[in-house]
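Read through the structure below, which is laid out as structure tokens, and then see the notes.
Excluded from the complex is one protein chain; the other protein chains are retained at their positions.
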Amino acid sequence: MLDDVPVNARIEITVSAEDFDLGREFNALIHDDRGIGAVASFVGLVRDLNLDSDVNALELEHYPGMTEKSLTRIAEEAALRWPLRAVRIWHRVGRLEPGDRIVMVLTASAHRHSAYEANAFIMDYLKTRAPFWKKEWTGTGARWVDARHSDQSAAERWHQVVSERYGATDHD
Amino acid sequence: MLDDVPVNARIEITVSAEDFDLGREFNALIHDDRGIGAVASFVGLVRDLNLDSDVNALELEHYPGMTEKSLTRIAEEAALRWPLRAVRIWHRVGRLEPGDRIVMVLTASAHRHSAYEANAFIMDYLKTRAPFWKKEWTGTGARWVDARHSDQSAAERWHQVVSERYGATDHD
Amino acid sequence: MKTLHLLYFARLRERFGLERETVRCNDGTAAELIDRLIARGGAWREELASGRPFRIAIDHDLVAPDAPLCDGAEVAIFPPVTGG
Partner (left out) sequence: MKTLHLLYFARLRERFGLERETVRCNDGTAAELIDRLIARGGAWREELASGRPFRIAIDHDLVAPDAPLCDGAEVAIFPPVTGG
């Protein structure tokens, strides 16, 4: 459905085991676009408190093929709702340790409120729609991280448009 | 009044004619703090559309002495409202041209919604409370930029606490 | 008969001991396919019939259980996502 709607924002997606450089991606995003007055960014990191004391790493599994497509759709959906000039998403996969960066979202617009809101929207949808799964590694084994109800609620507050489109198989 | 309340967030403020490097400031902000799970940032730029076609530069005047103090207070106010671990604000002064960066705000927290909201709060208050004034330079002269009602409204939506504290002399 | 390419991820992949398989069936909807998998018993029943949440994507789009299945479709079944 989204494929039929023209989206004018530049959208670039990376899914990679490689780390990203926020400054470099910021410079690439604003390069030569003098209509950009506001750039919001978000960087998510692996934090110690997120993990039990014996957890020493995270592993991020994903669904190659669907992952980039779903991130592109989320960015396009944001660009339909807010007047964005550019969106950049970078999500890492594979093994990560405390302090490592997991995800970066950059949103550029003429005005700050569009940049802020689109950025938060993308993160909320990414957390509930993009096919990534976290596994915690401890000294004795590994366990899958459970989805959080608060992430589902956060995504749902952006109205029902997208959830109706995608459907849902449960109410967790 | 704010001076009496302990604020645990690291707060660093710069007011300077010098440009900033978002990547470098991001790295300094998260350095060695493994409790940070989320960093939101905002960068404001001089854009072409903001200006009439004959405008070739902006000049930013400020009130030395009050400027850093007011930015520190705004950051402290944010750290009282949200569980922030660090705040970084950099505001430029002097002559700026289209495409130049004006302001940077970084907010670090354990959770993304705190980082986002505190960042937007700081920008809204900065725009209505921090003593900076923009002047547009054209080929034939200069004119002061008028304050925008939308900025005042944006700041007011964060409740009345701070406006009651600071007072106001008009309702623009 | 339709040919369906099934994929499993994360906990479901581990519980089923299976990353992917190809099945031939006449199921009309994703829900009918799920019922067929539940009938295998064991981990399949435990994961798909005990109220534990899971998601279905057909050809890379998240879908509701009543979504129709087309011949040649790629059907992925996985736990609620936890990225970001």
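Just so it is clear, A, B and C label the chains in written order, and each chain counts residues from 1 on its own.
Criterion: a contact is a pair of C-beta atoms (placed from the backbone, for glycine too) under 8 Å apart; a residue touches a chain by one contact, two chains touch by 3 or more.
All of these numbers come straight from a predicted model, not from anything done at the bench.
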Shown chains that the omitted chain touches within the full complex = B
Request  = Sort through B:Ala9, B:Leu60 or B:Leu106 and give me the one touching the missing partner chain.
outcome  = B:Leu60
Query = What is the set of subunit B residues that contact the non-displayed chain in the whole complex?
reply = 44, 60-63, 65-66, 69-70, 91, 102-103, 123, 126-135, 144-148, 151-152, 166-172
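By definition in this document, only the chains that are shown with their structure count from here on.
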Query = Which chain has the mean of its C-alpha atoms lying nearest to the mean of all protein C-alpha atoms shown?
reply = A
Request  = Mind checking the centre-to-centre distance between subunit B and subunit C? Centres are C-alpha means, answer in whole Å.
outcome  = 49
Ask   = When the C-alpha atoms of subunit A and subunit B are each averaged to a single point, how far apart are the two points in Å?
value = 25
